[in-house]
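With one protein chain withheld, the remaining protein chains of the complex are depicted in position.
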Amino acid sequence: MDFFELTTGPLDIGAIARRVIPPECGATVTLDGYVRQFTKGRETEFLVYEAYEPMALKEMEKLIRSAHQQFEISNVGIVHRLGKLEIGETSIIISVAAPHRKAAFAACEWLICELKRTVPIWKKEVYVDDEVWVEGENA
Amino acid sequence: MDFFELTTGPLDIGAIARRVIPPECGATVTLDGYVRQFTKGRETEFLVYEAYEPMALKEMEKLIRSAHQQFEISNVGIVHRLGKLEIGETSIIISVAAPHRKAAFAACEWLICELKRTVPIWKKEVYVDDEVWVEGENA
Amino acid sequence: MTVKVLFFGMTADLAGRRELILSPVKNARCGQVIAEVIDIFPELSKRKMLYSINQVYAHGAEILREGDELAIFTVVSGG
Partner (left out) sequence: MTVKVLFFGMTADLAGRRELILSPVKNARCGQVIAEVIDIFPELSKRKMLYSINQVYAHGAEILREGDELAIFTVVSGG
């Protein structure tokens, strides 16, 4: 079963990777994004993620549908965390199960790339003396 | 820190993915291979993995060294489970952390492909009425 | 007619609010309403903006209907 969720709680990569496994599949590829301590040499104190939640969920659903059309994959799980995140905490997990690992790698990489481009979520980097809403690179 | 291990205990993908994360990195890509219930339509009861342990560890170390030369990655963790594995249990986890996710995807995919080709580990598929040592496809 | 305008992240900071109810002329296009919003909050003009109507990305030529939800935000940065 596919799933896509937004949550303010901590993300458990193992639990999420396990949820996408169907009995006939052989490999899961999981992307685990987390809060960096340094961005362009500047030390981040913590991060805040905000989403336009109903639209974000719709866009995530579209991405998963499109991934199934493009790649031979069984299941996809995407969970994005929102709210305040400390350094080292996981902000996103994308887990893709497929009969052949090549498709799992390709789909997982495509999904993270598209998610960063289209899903309405914004990241605020908070420094000791400043804070910045990050603007994405793609439109 | 890189690590490469053989173990007979259950593998925890979350714990392994977390061990490769350095403070300056942004993404981890993790490959999670597990015991299939069906192989070519035949139902597997369980699997047994056997290794030439000292050579397997040397080959894993070589792979990691070679991955660092080819890809811009920070840390690699490889853990392969040995002994009896039930259906759905994880047999291998390869986790790669990198400043840019593209390198993490490429290195993780290269590592699993090479591991299957070079590391002296063998899989025995046990069916209800038969058992077969699987021979790999590459020499 | 009335439309609800939503702001997120940087646009919410620049507008100083997360929501605004506007009453544009009937059959107003999305782009016209965006221009109206920018007149109210000129700071918004400094950023590259994306918008959506009823949670679907919009390009500006769409005609708005009574009760539509128009969101205005900067280039997304999740992940």
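Just so it is clear, A, B and C label the chains in written order, and each chain counts residues from 1 on its own.
Here is the rule we use: a contact is a pair of C-beta atoms (placed from the backbone, for glycine too) under 8 Å apart; a residue touches a chain by one contact, two chains touch by 3 or more.
Predicted model, so just to flag it, every value in this text is computed and none were measured.
Trainee: The complex has one chain that is not drawn here; which of the drawn chains does it touch?
Mentor: B
Trainee: Check the options B:R19, B:H68, B:K102 or B:K124 and report the residue that touches the missing chain.
Mentor: The missing chain is touched by B:K124.
Trainee: Spell out, residue by residue, where the missing chain touches chain B.
Mentor: Here the touching residues of chain B are 33, 49-52, 54-56, 58, 80, 91-92, 112, 115-124, 133-139.
The working rule: only the chains that are shown with their structure count from here on.
Trainee: With centres defined from CA atoms, tell me which chain sits nearest the overall protein centre.
Mentor: A
Trainee: Could you tell me the distance, in whole angstrom, between the mean C-alpha positions of chain A and chain B?
Mentor: Spacing between the chain centres: roughly 23 Å.
Trainee: Can you list the residues of chain A that touch 2 or more other chains?
Mentor: Residue numbers touching two or more other chains: 33, 112.
Trainee: Residues of chain C that touch two or more other chains: which are they?
Mentor: None at all.
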